[in-house]
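Every protein chain but one is kept in place in this view of the complex.
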Amino acid sequence: MNKIVFFGGKGGVGKTTCSASYAVFSAKSGLKTLLVSTDPAHSTSDIFEKKIKNEITNILPNLDAIEISGEKESKIYMDNVKISLKNVVSPVIVKEINKQIDAASISPGTEEAALFDKMIEIITEKNDEYDRIIFDTAPTGHTVRLLTLPELLGAWLDTLIKKRSKSVTLMSMANHHGQTDKKDIDNDEVIKILRKRYEKINKAKKIMMEDKLLSFIFVINAEKLPIDETVKAINILEKYNVLVDGIVVNKILPENMKDDFWKSKKEQEQKYLDIIMETFKGKKIFKLPLLQEDMKSNNIENIADKFSEFN
Amino acid sequence: MNSNEYLNKLKSSLTKYFDIELDKELGGRQFSLYGRYYTRNSKYFALRKFEVYSFKINEYVLYHNCNNLDVDYINELKEYIKDNVDNIVIRDSETMSSAITLLISSEEDIDNDTIKSVKKFKFYKSYDWGFKGWVNVKLILVNLKTNQAYSNSLGRREKKRFIFLK
Amino acid sequence: MNSLILVLSVIIIFIIAYATYGSYLCKTWGLDPKKQTPAHTMEDGVDYCPAKAPVLLGHHFASIAGAGPIVGPIQAAVFGWLPVMLWIVIGSIFVGGVHDMGALFASVRHDGKSLGEVIHSTMGDTGRKLFSWFAWLTLILVIAAFTAICAGLFVSTPAAGSTSILFIILAIAFGFFVYRKGAGLGVSTVVGVVLLFACIWLGMRFQFTAGFTKSTWVIILVAYITVASVAPVWILLQPRDYLNSFLLYAMIIGAVLGLVILHPTIEAKSFVAFNTGNMNYLFPMLFVTVACGAISGFHALVGSGTTSKQIDNEKDVKLIGYGSMLIEGVLATIAIITATYIATPELGELLSDGGPMNVFATGIGNFMQSFGIPFETGKVFTSLAISAFALTSLDTATRLGRFIFQELFDNRQSADEKANVLTNKYVSTVITAGLGGLLAVMGYAKVWPIFGSANQLLAALALLTLAAYLKKSGKSNKVAVIPTIFMFVVTFAALVLLIIQKSADFATNWILVIIAAILLVLAVVLARFGYKTLTETTEEKIKG
Partner (left out) sequence: MDNEKVKEFLNNFKLFFQGATDFNRKSQSLLMKESHNEMDDFILLCFGDILGIPIPTSYYSLELLPLIADDLDGWQRRMVSRLYIWGEKWGDFDLDA
């Protein structure tokens, strides 16, 4: 299993429970693990019954966790921009610019972008600290966009840097009778910020794409809709040469069903299981039973042990 | 790089400031690209219409590809310019200088004495001892295989501008 | 009194005035650094583009500094140096500084439109015709004054004359090689400067213009400016201006250096008389003779034309408007010192011989001698620099005069109507230059005061516009009203005095009397016209 593991899947298939138990398993097997939850519902704190705020908090030996929320991240980011606005710009414009920032902070893409930013930050900075980082990511579409983001952002940042340095070169040519002064370009603030972000994005892209450190586990239920969606997602991911390691089929009904209704449900489940076996031939497929009661810190251990066969 | 690619690259580099026409016939010769740049400078005092002085500057780029270049081709080009300079250059009372850049690209190698004759190429014409302006010609030859450019003395500073790497 | 102390004290006074009165003006006029200047709001990269303050100050100073601040103070030294110094200091601070800074400020607040445009647009058709006639007459006087000055100089030092002719030839050759043969600018500049000194040496060795009398020089100069202003600009004007700048700045640095090293004591009398004979009363004449050193209407037209379109920030208005006027005040002080360190009798004799330029050249020649440059070379170099300066103003004035003349007589409604002969380029140039030359023959001393009063009238008009604008935008304009009244009173008094003075022997200088009379009439009409339109727009603005 690779260093960075993404648990993808439709909402409500039990991603959080899977990623949490897998995290416990990998921590128990001696790997220093970080569980990152991006789910707005923050169910990870409920499972471990420990308040996990948006910085790294230790839950079990060898296991840290962090809940990142787009909304909090974007608020921090916006406040930083507002602070640096104070000492740079004349007050008349600051008021108008603050209006701009508040408008931006409620626009749809912002929280998602803030979330991506934080995830990329974790991937690039925490990569050396931990042996394994597990992401309990939000629904599939979201994840696919996260993986394609470095590509899009990288190109956009590249154009910006080119345009800005062309503008700065022309200005320094104007001031130095046609010769360009290298210093002007190097200590230009805007280019510095853009370059910093560009390097971060590239590092994340390198980790996620080239070094093959990333693998993907799809959590599905034995029903028609999740299967189709997963097939589609896997094709897209393969396009970005992301390795899809395994499929976890969750909420498998117990064997000895008594009344007719559940018996027919069981047969139907078996039919889908065969389809799953068929469609995801090359992948590791791993079944997890439907739990009697919610997963809590006391019973997470024995679910975690089940992952041993999976590994 | 073949001459078509070169033409497109040349067109995109000139299009910002030059008015460009493709495949234009001038004085019996066919040019694949004709570019004209024109600017008017004036100094005024107090009111915009109180002009102390004003003058106009023209620049022309005439480009065509020719693979079998030799010395008489260059000499023949000089004759062509001598006869046709007046209908290439558009002039009026305020025109000061007109610079014609004769640009030739060749996809084959170019022999040395053609290059020598290009380097020696010289054409300067003034109207009424310069009172009515003058014309200077820059001859630039680009070898598309080795991406090298040769030019006459006037074109020395400009030839780098007409080399487009892949 | 040692001259160095005088210059240093003047500089210190100016710095204090800049900090105190300058800032006071900024506050009362409401100069707001955060407000966007036209260079930003209407930026088009051609006329409107913001420029750094020091670069703009240099450009503005170069365009307003002419032979004025040198000739005026020396000519006025006849009253004694103390009154002239007082007028230069007080004039620069309270009248000239306010005038230049105000013109710039009003223009910045009118989207960079030049004062000419503001006056042009606020006045009706008749006003515009009058304004054009007034401008044309002033330009004729400029041509007359500078031609006479140069002629006087070339007669007094023949070497300067021959050097100037060689310099013109050098300029034409320089233009030919750099422009047409594409010789590198760097190389040819070095060669040009070397040849420049060769010209001076040659000019001194073979003074081939020794025998020329003053009138022959006037004819040569008139012929020269007629040809120069008709010939295309790249033949002579541009290369000559390029070489001129080296001459001019070398001279200024030489003068300042020489002054510091030599620091001569002032010999001339501090005060001569209130009336130095022939009704040359101190009151109006001093303020009209010293034009550029203290206040000059010419600045308003130049300053508000191109400079206001490039002001980057409103706080630069104080540096460029007020600062450049003070620098010119210092230049005028240096000029007056070159005249006054010679005792008054010798000064009078030098003045009558070659005019103020000769006095200045001799002075700077002595200054330069203090650090090793032989007196004769220093003198010829300075006179070459000054005459080059004067020739540039002559050239611009002739071109402008011709243009205004053409426009005055161009009453064709449609383009295809036959243009009457007066609007022909060559005819109008010959008339303008010829009339200027005729006046020049009268002698420079007679023409300069009339030119001075025309110039100060323009200044008064500019101050009036400023006062009206300040009132209209609800700010206290007494800083501008007092100088306006002062300038109008001085101009009227001077013109009346000149008319009386000149009509004493009406036979010889009837032209001057007529011109002075026309100027007087124009002054009255323009003042009334200006006042009415400006105050009218004020009420209507407030009512409307």
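Descriptive notes on the structure:
Letters A, B and C name the chains as they come in the text, with residue numbers starting at 1 for each one.
Following the convention adopted for this analysis, contacts are C-beta pairs under 8 Å (C-beta built on N, C-alpha and C of every residue); 3 or more make two chains touch, one makes a residue touch a chain.
A quick note: this is a predicted structure, and the numbers were derived from the prediction, not measured.
If you put the hidden chain back, the residue from A:M173, A:I236, A:I252 or A:I285 that touches it is A:M173.
Across B:Y38, B:Y80, B:Y127 or B:F164, the single residue that touches the chain missing here is B:Y38. Residue-wise, the contact with the chain that is not shown comes from A:R197, picked out of A:R197, A:K283 or A:K306.
Within the set A:Q100, A:N235 or A:S308, the residue that contacts the chain not displayed is A:Q100.
Think of the hidden chain as still there; on chain C it touches residues 36, 40-41, 43-46, 49, 51-52, 54-62, 242, 245-246, 249.
Take chain A: the residues that touch the chain left off the picture are 74, 77-78, 81, 84-85, 88-90, 93-94, 97, 100-101, 104, 107, 109-110, 113-114, 117, 152-153, 156-157, 159-160, 163-164, 166-168, 170-171, 173-174, 177-178, 189-190, 193-194, 197.
We adopt the following convention: only the chains that are shown with their structure count from here on.
One finds 58 Å separating the Cα centroids of chain A and chain B. Work out the mean CA point of chain B and of chain C, and you get 44 Å between them. Looking at the complex, you find that chain C touches chain B at residues 114-117, 120, 176, 179-182, 231-235, 237, 301-302, 305, 396, 399-400, 403-404, 407. Residues 44-55, 96-97, 124, 126, 130-134, 136, 153-154 of chain B touch chain C in their complex.
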